[in-house]
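Before we start, here is the structure in question, set down as structure tokens.
Left out: one protein chain. Kept in place: all the others.
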Amino acid sequence: MIEVLYKMIEMILFPGFAFIGVLSLLYEWIDRKFYARLQNRIGPLYAGPHGILQPLADFIKLLSKEDIIPEGADKFLFTLTPILFFAINLLLTLFLPICGTTGVISFTGDLIFFVALLTMISILVYTAGMASTNRFATIGAERAVLQLIGYEIPFMLSIVSVAISSRSLTIKNIVESQSSIWHILGPNFLAFIIFAITAQAELERIPFDIPEAEQEIVAGWLVEYSGKKLALFRLGKDVETLLLCGLGATLFLGGPLGPVVPGLEIVFYTLYFIVKSIIVLLVLTTLRALFARLRVDQMLVLSWKYLIPLSLISVLIVRVVF
Amino acid sequence: MSFYIPIGPQHPVHPEPLLMKFKVEGEQVIDVEINVSYTHRGIEKGFEYRDYMKGIFLAERICGICNAAHTLCYTQNIEQLLGKEIPPRAKYLRLIVEELSRIHSHLLWLGLAAHQIGFETLFMYVWRDREKVLDLLETITGNRVVTAYNTIGGVRRDITPEIEQKIRKSLDYLEERTKYFKKVVMEEPTVLVRTQNVGILKPREAIELFAVGPVLRASGIKHDIRADDPYIAHDEVPFNVVTYDTCDVYARILVRVDEILECINMVRYSLDHLPSGEYRIRMPVIVRPPPGESVSRVEAPRGELLHYVRSDGSDKPYRYKVRTPTLANIPSTARMLTSRGDYIVYIADIPIIFGSIDPCLCCTGRVMFIDIEKSKSWVWTYNELVRYSLKRFERHD
Partner (left out) sequence: MPRPGYMVSEIYKNLLKKRATILYPFKERELVHLPKGFRGRIIFNRDKCIGCQMCFRVCPAQAIKIIEDEKGKRPIFFMYRCIYCGSCAEYCPVKAIELSDIFENIAFNKKDLLVR
């Protein structure tokens, strides 16, 4: 009984939903501020000290706007998609090992489950676009699926090469196998680069901003959403950012491991996890600031001609070394 | 299965309203229909109610960015009508402000082109460095954008030696930054892959469809009003006409960046060889030119700008006509935006192709006829317009 209560507190408060919610807003602030500084600008400034409450202010503002469902849209799918998007992203954060070597949920082979649900999120993008029955949303949705065909295989192959070098498909074992040396410092460095590029494509940020290209198709698949549904989509996207940065930190940078003071392990593990995932976030933000947006056929050429051979080479290297 | 997408009148990529109706099939564009009648303001009629000195300020407000070119063309026109000659110092000063505003316009365009392919960082850097040119224009003329520098008979203010020092220092900074931006455009693979072989306009098509300005020069045709029909001091200040012959958006970017470097050299040369003397001849406040007509053309940053005036001896013009370069480039845009044969246009190419002609739609607005009772609207073709105007102005001698 106490077990169940303890697990519920873990799931809802720390390191569960409330903690993830706060942390994802913090990550959005870090992303926007760093991106602005790279461009010699200021970024968020006035909401809270140094603008740290700006993502929260945006979220609350969106909650108070009018929620319109277009006449020709499929009402059921239109309303269901933002909720599913947000819920799946929240569920997946329970797998991340934040305050220990395992997450709140952990079972054998949970890495496969994780990646499968990530693909499901991209399919939800397609549903969101198609349920809106707007020309721009249709084009955005079909671009999202084309992009999915592009980045999915290198993403999985880079994760496979990490799994090969730690001989397991369970997140707990992957974290524990990095207690001597982190994966990024070994032959998995190429896998980290491919992971960073494909994570950028999964999160739909520049240079893979294609389904949501502001200059071409207004807002792409998000164009008809407003009010609470748009707030859920944006918060879901922030949680997805936290998810992929956390996954990168777990698989390549050793997760929450590091020198600890015995007794205060939870604090230290959480701190290490946050710092390492912020490092991955800064890498992704630099990628965002360096490039122009690609066209969808160029993105497919990049992925199938360059990324997939490179990821196959990375798997081969790891197989030979280990 | 094809459907129609409207880009505009309100769209994040357009700074000004226009409607482009595209017929798309998947991601490919098949056909386009352009409608530019949203910004018609009745300026040509407005000229007929203002006397010549006040008309300068109306001409300035035809377009915010090309305002130096419009006032230059207007004052040149009226001076030709009056038969007056301006002093040589005024010619050089007009050239300095014209070339500085060309640098401003091309830098603004480079930032916008980077924004349209999604390269936000380059956009921010270029617009940060554009502030230097705006500060220079503010020091010389008193305002950043609407400069009001030219007047009938010369220019309104002089350049002092300390302003000259500031200009030289800023030009050094701008030259270094422009060379850096040129290298970024030439070496960044995402920019190259978005702009090469996109928006092709062959030389024969460019001549047939009357393209002007950098669009024409990027198709390999060497035509620049400053070299072919020199005005103010352009016959004394040497420069190169920049052409590239790959005929795509990449060539247009390079033509404009190289033109910035040429303008910097021209301003330096004119500062070195500035003649002394007066900068303005005194004209009466109400100017009454003799009856007659006059045409003047100027190389605005976007292409060839043409003004025509007809006066009947009073203090207001009888008819004033403005032909702006963007209007001349619209048929070429329609040709560049349709796929034919091997040349495919994607939806993702639309903003950068349309942006590569440097559209300034506030100058372009043309009239569409709407008949409310019969509830139909139509636009006249070229031949119908010619027939109507010949019939209206038929002279019975």
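Chains: A and B, in written order; residue numbering restarts at 1 for each.
FYI, contacts are C-beta pairs under 8 Å (C-beta built on N, C-alpha and C of every residue); 3 or more make two chains touch, one makes a residue touch a chain.
Just so it is clear, the model here is predicted, and its values are computed rather than measured.
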For the chain that does not appear here, which of the shown chains does it touch in the whole complex? A, B
Taking the full complex into account, find the residue in B:K183, B:K222 or B:H273 that is in contact with the omitted chain. B:K183
Full-complex touch with the removed chain, picking from A:M11, A:I153, A:I266 or A:L290, is A:L290
One chain is left out of this view; which of A:L25, A:L38 or A:V175 touches it in the full complex? A:L38
Just name the one of B:P15, B:G64, B:G83 or B:G142 that touches the chain not displayed here. B:G142
So one chain is hidden, and I want to know which residue out of B:L19, B:L58 or B:V241 touches that hidden chain in the complete assembly. B:L58
Could you list which residues of chain B touch the chain missing from the display? 50, 53-54, 56-58, 121-122, 125, 128, 135, 138-139, 141-143, 148, 156-157, 180, 183-184, 187-190, 192, 285
In the full complex, chain A touches the hidden chain through residues 37-42, 45, 286, 289-291
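By our rule, only the chains that are shown with their structure count from here on.
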When the C-alpha atoms of chain A and chain B are each averaged to a single point, how far apart are the two points in Å? 45
Which positions of chain B touch chain A when the two form their complex? 3-5, 11-13, 24, 26-27, 114-122, 124-125, 128, 188, 190-191, 193-194, 346-351
Could you please specify the touching residues of chain A with respect to chain B in the complex? 38-41, 135-136, 139, 142-143, 206-207, 209-210, 213-218, 289-298
